[in-house]
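What follows is one structure encoded as structure tokens, with my remarks underneath.
Only a portion of the chains appears, each positioned as in the full assembly.
Chain nomenclature is as follows: A and B, assigned in order of appearance, with residue numbering initiated at 1 for each chain independently.
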Amino acid sequence: MGMSGRHFVKFTFLKVDPAWRRRDPAERARDKEEFAAACRDFGEAHFLRAYSTVGTRGDTDLLIRCASPALEPIHELHVVLNQSGLMRWAEISHSFLALTKESAYSDEPQPLRPREGSERKFLIVYPMWKRRDWYLLPGEERMRIMRGHIETGRRHPSIEINTAYSFGIDDQEFVVSFNADDPGEFLDLVQELRGTESSSFTESETPIFTCISTSVERALDALDGEHVAAHPTLS
Amino acid sequence: MGMSGRHFVKFTFLKVDPAWRRRDPAERARDKEEFAAACRDFGEAHFLRAYSTVGTRGDTDLLIRCASPALEPIHELHVVLNQSGLMRWAEISHSFLALTKESAYSDEPQPLRPREGSERKFLIVYPMWKRRDWYLLPGEERMRIMRGHIETGRRHPSIEINTAYSFGIDDQEFVVSFNADDPGEFLDLVQELRGTESSSFTESETPIFTCISTSVERALDALDGEHVAAHPTLS
């Protein structure tokens, strides 16, 4: 798969103003429906998934993860979201822009666009920076260290890793995300990886977001605990 | 006790908007009662405890600490809390998600779910990160260091420690909490531990929350100094 297959991936974390919950239920339903409609429109031609962080974090309620081979459709999606009632009461509390890229270390083909069919219950997301001395190691040394890291991960085949790259286009160097059904298994894997050589070259890998896979509509319903009237589901 | 006994533990710290205190007393009573009702419902089948931080911190007023073997009920609790009047005027100022796990160092069995019967007057909570070089020490070296640490703690049997793990599911590596009746004794213990080898491997252990054990209703009443009308107590 050539470079033409690279995709921009955007992680937009939203936090609603508590004052939004004081609005009438009908107004809130309309605010949510306008937001969901924009997501559905984008999702017809592009990748878009929604996740709820209600109950897992305090600084965000909702994650919209979308992808496109070009940046313009992602810009347009956010322009249309700005038209929705919800964005009159919400802030983007975290934002990560990244691009897929073929791995220099893995000998297995890696998809350059998000996995369509993942049915895992959780997505765990974090931005990552490596220490600068990592980049000064000889290539074969970095290869040796990364292969050990990758080997450990392979012993947990139920956890899928998605690595995207942000060098020069956003603050972090990488946005790493994992599809998993059992957060406990992922926790055990991360703790095990702390003892690897690779881990000592990590500069930062927070904040860490545990996100619950759901539809856009259900992620919106979790904001105020009320169900939007009958609507088509996205996935 | 097997892995099936592991519990997710969620620490949700709330801070009310000062503007909430401008509402009518009847409105505030209803806002609080809706919040308390959600906690009582959850508490029927799950672990839930409330604590007040009024007078001990400035960035939070109230802690809800809940636990469940699965993440979904914790998500659902927070969705229902979002329906309450109080969450129209409150922010989650701190949030820690963790999972219990059997200790690699202790030779005593440790409970994998929160201690039901603790009657200590205070809960002291903090997130913790160890330095990365800790994880590169040989296992027996870490065992030796931790046993010294544990020995010191054992000389204070009135202080119960609860360690939960957050690797890869939230920002911190651990959430450590202590049940204690005398904050002064705990202070002396922590100061004594500063001189141990273990302490030099701590990367960060702030913020530190001194929380006053109470019922959900009394923790809510501390927000505005007014008592909710007659209500059943949770514990």
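One rule holds for everything that comes next: a contact is a pair of C-beta atoms (placed from the backbone, for glycine too) under 8 Å apart; a residue touches a chain by one contact, two chains touch by 3 or more.
All of these numbers come straight from a predicted model, not from anything done at the bench.
Peer 1: Given 2 placed copies of the single sequence, give me the total number of copies for the whole complex.
Peer 2: 5
By definition in this document, only the chains that are shown with their structure count from here on.
Peer 1: Need the CA-centroid distance for the pair subunit A / subunit B, whole Å please.
Peer 2: About 28 Å separates the centre of subunit A from that of subunit B.
Peer 1: Quick check on the complex: what are the subunit A residues that touch subunit B?
Peer 2: Within the complex, subunit A contacts subunit B at residues 18-19, 21-22, 52, 54-59, 122, 124, 183-184, 186-191, 194-195, 199-200, 202, 206-208, 210, 212, 221-226.
Peer 1: Contact residues on subunit B for subunit A in the complex?
Peer 2: Against subunit A, the touching part of subunit B is residues 3, 6, 8, 10, 12-13, 17, 71-72, 74-80, 82-83, 87-95, 97, 99, 101, 132-133, 135-136, 165-171.
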